[in-house]
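Of the protein chains in this complex, all but one are displayed in their positions.
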């Protein structure tokens, strides 16, 4: 099974490579991406300097596989790729990357929103905010 | 005024550079992109091998500037970038790139759809399909 | 008076030229459109839009003597 996880940040170079890999797929007319970037939030006077992610990886990979299949059928897409970081990711770096492609653009907008939201709500991934005073706090999507 | 036009295809490298330029903007939490790729359609038995674009460039740049301002305010975004190719673009290459960023993801989905649709319907850009027998045909978004 | 007409996209091929000097009697959208169709019957089959000073013009738009752009349907993106 394909793993959605990458150790550390997702680089712009990796994203460029993903796009390039699809340029031989001549039936594709529209790509969309979502990228999550670590934001410098302020929590009780402390600045976020990074996030640290852990996950139940096997379960995430199974759920991501099901989600890809479900959305490709529902929205008549060519393909969907999902990537998420594990470990420490500093502010400004990318931790989440969804890339989907189809013949036409019309279906891809709703597909992207549904995919991003379902990854966030259904996959057992756990993010810890690291602050500038070396303390930390746990995040929750709910 | 900023020009949205690029001579020839929009390379994955250019897209990576655009993403990288936003990694110092620490208030951003979500990016989205739309990329239009030249599809190998079949028209009356002829294969599309590429597209050739022309435009009323000055008017497009003014309209794109207005659209950016309108959507940044409406959807509370950090920034929007719009790029479109001019000249010949071969099948599989990218001709259209919209890149928008905001603090949170929720607003970015509708903003992306609205931006892509308005560029297609409101900007005087003209695409000619080039076929494998060297003939060509004009496209229409309506 | 004369106004410069600029063609775009497929219209350049249909008309065989990028620009054209149109003789008009009134500086009004409807008058220009009618005169254009009369002098360039080959563009009649097209759903065209006109623009002046980088803005789409319609029946009520106040015009000046700047060039008029004639657009076939858009097909960017």
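So that you can tell them apart, the chains are marked A, B and C in the order they are listed, and the count of residues begins at 1 in each.
Note that in this section a residue touches a chain if its C-beta (ideal position, glycine included) is under 8 Å from a C-beta of that chain, and two chains touch if they have at least 3 such contacts.
All values reported here derive from a predicted model rather than from experimental measurement.
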### Visible contact partners (per top-of-document touch definition) of the missing chain
A
### Summary
Of the candidates A:24, A:44, A:73 or A:140, the residue in contact with the absent chain is A:140
### Task
Can you work out which residue in A:28, A:48 or A:116 touches the chain that's missing from view?
A:116
### Summary
Where A:17, A:56, A:106 or A:135 are the choices, the one touching the absent chain is A:56
### Message
Please output the residues of chain A touching the missing chain, sorted low to high.
### Response
36, 53-56, 58-60, 62-63, 84, 95-96, 116, 119-128, 138-142
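Everything that follows uses one rule, which is that only the chains that are shown with their structure count from here on.
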### Query
Taking each chain's centre as the average of its Cα atoms, which is closest to the average over all protein Cα atoms shown?
B
### Query
Using the average of all C-alpha atoms in each chain as its centre, how far is it in Å between chain B and chain C?
26
### Query
Any idea how many Å lie between the Cα centroids of chain A and chain C?
48
### Task
Return the residues of chain A touching two or more other chains; collapse runs of consecutive numbers into ranges.
105
#### Entry: Residues of chain C engaged with two or more neighbouring chains
77
